[in-house]
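A protein chain is absent from this complex, but the other protein chains hold their places.
On to subunit A.
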Amino acid sequence: MCGAGFGRFRWLVGEGAGQDVGRSCILVSIAGKNVMLDCGMHMGFNDDRRFPDFSYITQNGRLTDFLDCVIISHFHLDHCGALPYFSEMVGYDGPIYMTHPTQAICPILLEDYRKIAVDKKGEANFFTSQMIKDCMKKVVAVHLHQTVQVDDELEIKAYYAGHVLGAAMFQIKVGSESVVYTGDYNMTPDRHLGAAWIDKCRPNLLITESTYATTIRDSKRCRERDFLKKVHETVERGGKVLIPVFALGRAQELCILLETFWERMNLKVPIYFSTGLTEKANHYYKLFIPWTNQKIRKTFVQRNMFEFKHIKAFDRAFADNPGPMVVFATPGMLHAGQSLQIFRKWAGNEKNMVIMPGYCVQGTVGHKILSGQRKLEMEGRQVLEVKMQVEYMSFSAHADAKGIMQLVGQAEPESVLLVHGEAKKMEFLKQKIEQELRVSCYMPANGETVTLPTSPSIPVGISLGLLKREMVQGLLPEAKKPRLLHGTLIMKDSNFRLVSSEQALKELGLAEHQLRFTCRVHLHDTRKEQEMALRVYSHLKSVLKDHCVQHLPDGSVTVESILIQAAAPSEDPGTKVLLVSWTYQDEELGSFLTSLLKKGLPQAPS
């Protein structure tokens, strides 16, 4: 009747990306439902490998028929960059779920990215502005903690993830089976966002990112001091500081940091952020204040932290201005756009500094200079010599090993699946999780399928009468040992009800068949029947201490519902017959009584 439920979790990334921080796209099949988690692109590629290979999902047949829904965890392009390609070019018309801030910001980043790819690099076969708009029409916004009923069986719920504005973790649930997907998250509040939080939802599987699987980062305060010191020193000696950032997220945190520092130190060196996007981004932060951290939420009426006094909009011409300055420019991995342009201008001067505040994907200029390369081959065979100082500061808001362990502890999953990290580091974390938390842990390669058997229990309705009867008896003092509940499960279509046997018979219109036994026990005894009955009574009373033994006025004896009568067969005055009568329900006790009485009655104390 109840085949054990079967969860399949599939982790899908195209070739080349490996177990790395490339593009996130995970397919989860849970109890017959198919959910795609994130739809990211790889920043390091400019060709087909940029987008996930959606033919993994279904060879033939439409994606809309196969997928029940798509969930986007946050607005970073490695989590949502392939969305218009997926929905408009490959073709998907089902629902796409994301939080309100993600829904607001995602199309802007996509458009920004499209412009760089198509207008600047002249790439063909790319999605259009209209496709981004059409894609966003398929989006359904979710609130934090809202339970969204995707269909009758599938429900999803978002939890706060920190990381960037609007980032969320998602619980996907079908019946009693569930999966939690963390997306990217951080477990320590920073200057503008709070920490991720999840309740003890005990999912069958927790899919967690593991970008910083091995790092246990030093205190945030130290890193901030370090950062400010480096910036300060560089501008003091007249150098220019370039901070490549993504428009939303680290940019705001670092702006808050520099703004307060400039105010305190009374510095006059100009700070700019690249035009358009970042400026606009600050508006989003102002309007989505409930998604920021407690301190900002509390004080925003008096002072909105995202209104900066010292930080001004950047103009391309400023890059050639003499003298020190600090510039925040996008994108964060120096792979295109304004940050790359400024980098090329400033790279030759050793007085200048570039601070990389986040992770860089393999193949990007950012990754190259961080791994120590000082001669870069640019487009058109040009070679760029990097003389400026290169600094890496881990400000990117991912959970470190400690944070990941903490989250696993919070959610208490049956097993953990590590994604979005590098193989070696993941191996380390896997061992740690298995040893310290005793939770089985998986780390599939790209395109690999992990299958987890689950054994969900089956919910049925129990009649309150039966349940209460059992619970009352469960409260009796002698009921220490486990007691058996006895009932009948009625299965009609998909409606399962557990009722008492009497009720089941009644509901089905069946009559009870009574099976009764009467045993004749012959005893040698010359006494009168009444006296005989009395002796039986006192004997049973002494043996059956836990049972209700009664001597009725008509001379018969009862034990619970078993009736014992004494009779004298006429032919032999020396023999008496005890008639023991019981129903099938008292089978054990009845059988016991007859064998007990057969042994005879003890001699009466004289």
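The rule is short, and it goes like this: a residue touches a chain if its C-beta (ideal position, glycine included) is under 8 Å from a C-beta of that chain, and two chains touch if they have at least 3 such contacts; residues count from 1.
Heads up, the rule we're going with is that contacts and distances are computed from a predicted model.
Undergrad: The complex lacks one chain in this depiction; which UniProt name from "Protein SEH1-like", "GATB amidotransferase", "Integrator complex subunit 9" or "AP-3 complex subunit delta" does that chain carry?
TA: "Integrator complex subunit 9"
Undergrad: Would you mind spotting which of A:F75, A:Y113, A:Y185 or A:Y284 touches the chain that isn't drawn?
TA: Only one of A:F75, A:Y113, A:Y185 or A:Y284 touches the chain omitted from view, namely A:Y284.
Undergrad: One chain is left out of this view; which of A:L505, A:L563 or A:L601 touches it in the full complex?
TA: Among A:L505, A:L563 or A:L601, only A:L505 touches the chain that is not shown.
Undergrad: Among the options A:G61, A:P459 or A:G574, which residue touches the chain absent from this view?
TA: Final answer for the missing-chain contact: A:P459.
Undergrad: Taking the full complex into account, what residues of subunit A touch the chain not shown?
TA: Touching the chain left out of view, subunit A contributes residues 1-2, 4, 100, 103-104, 141, 143-148, 157, 176, 280, 283-284, 286-290, 300-301, 455-464, 467, 470-471, 474, 482-493, 497-498, 501-502, 504-505, 508, 510-522, 543-547, 560, 584-589, 591-592, 594-596, 598.
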